[in-house]
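Every protein chain except one is present and positioned as in the full complex.
What follows is chain A.
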């Protein structure tokens, strides 16, 4: 039964992609619907699979040996990922309704874009599902690569200049990331002679250069997870991607980077070596830097989705810090990880609904405005930890840290939550400024509402181990809730202080522009060197040809000597005969 479900979960999206192609091939463009019920159902088997229980599969024929598993970690992960994908698909149906109408009216551009999206959406989803259940390196890498490269179509969808820039940044960093991951995997797996993620974890733990392997892998996955320095694609890609694509990008796909870390790092092991712990500290600092830096930079963004992208970087920074605790203080990890998974799941749904919300504020339904803004704010407030699942997830990571006496980290995380609150308020404010009337259809706001409810009630439906998550006690509430009002206050003060700037903002993508400048400056000497090499080559070809000519000249002259020989054959023969005779006579006289 489980195996059947697994096969369905993996083959169904593939079948949906195939059906989309078939549909495009068979049906005339004027009657073609890209988002049929079948298309919406691509992720349903995977969602069912997450709730069907734990299981383990070994498939020897699959690549280097397939090892797939649903365990206490991958089940909740699959659950929230699949749920978000499902909701985003519904949202997409509504979001693209206008574009589909255009396509049916004969707009070829719209047809092309929609077909591309409808085809690659299930493939991206398939990659995401596969990497969650994979326990062997090859499957994991396959899922990761499939998701990464197929998602390009989701980012570039609109085809505008900004979209192309965002997609380019996404792709360049993705290639860099894939390279780092490949290097890290080869190194770790070669050292430990293993094909499974479990083996990589154990290998990194005991290897001499374990911390370097961990660093390679962490940076590689860090491209997805938006680790500071490699995060630049997020604020460039998110604003340009369609809202449902941003939702899964920020909700599900960047979590794949986080899952990558959890899968390859020997978190919570007692024998963490000194360099590995040192690496953990670096990661902790990088995470906190991202949490604060992104908040500081993000509040100055104009586009609400750019603000939300920076909020994702900030949130992922917090999660980075929590993962790093598994190396720095291994003893907290067994208590911490359920909280971290809840944190990730809640962020996925909350951020997903916030991104879907941006499409709601652009096409406001005919509801009272205060109600809409209250609804738009709900996931944000929860994200800042003031209500619902946000509170529970904050407590879920706080209480183990309390128990193990890491008060300073708790304090820092609370202040980072202040940043989250500020970012969310800025995002809402920007949405308010850029609101548009009319046009939401039921799928669009329906999926959004369900996502909000799911975000607020995350602990209720997430299949975490029993008893690993509990409600915060009443006396702790104040300690969890305070960052929210403070953050809103900060945002308001900041707004007042920056009013004289008249809306001048910092460019989205911060370091990207620096990198682009550095790379293009570096290309200049490389190009000069290349031209130099080209000149050197043509010069040596010329020299070689000259040398050949001279040589051939000499040989030709030898040949002309031959004709001289021919001319004087008889005389030469005579001379030869005389010489021979003389030789013989001389020989005979002796």
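One rule holds in what follows: contacts are C-beta pairs under 8 Å (C-beta built on N, C-alpha and C of every residue); 3 or more make two chains touch, one makes a residue touch a chain; residues count from 1.
Rule of thumb we're sticking to: contacts and distances are computed from a predicted model.
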Exercise. Between "Sulfide dehydrogenase [flavocytochrome c] flavoprotein chain", "Monovalent cation/H+ antiporter subunit D family protein", "Glutamyl-tRNA(Gln) amidotransferase subunit A" or "Ribose ABC transporter permease protein", which matches the UniProt record of the unshown chain?
Worked result: "Monovalent cation/H+ antiporter subunit D family protein"
For this session: Sort through A:17, A:73, A:123 or A:138 and give me the one touching the missing partner chain.
Result: A:138
Exercise. Per the definition of touch given earlier, which of A:191, A:362 or A:476 contacts the omitted chain?
Worked result: A:191
Exercise. If the hidden chain were put back, which of A:31, A:60 or A:271 would touch it?
Worked result: A:60
Exercise. Just one of A:171, A:348 or A:412 touches the chain that is missing; which is it?
Worked result: A:171
Exercise. Looking at A:15, A:33, A:183 or A:479, which residue reaches the missing chain?
Worked result: A:183
Exercise. For chain A, which residues touch the unseen chain?
Worked result: 59-66, 108-109, 112, 116, 138, 141-142, 145, 149, 153, 156, 171, 175-176, 178-180, 182-183, 186-187, 189-191, 193, 530
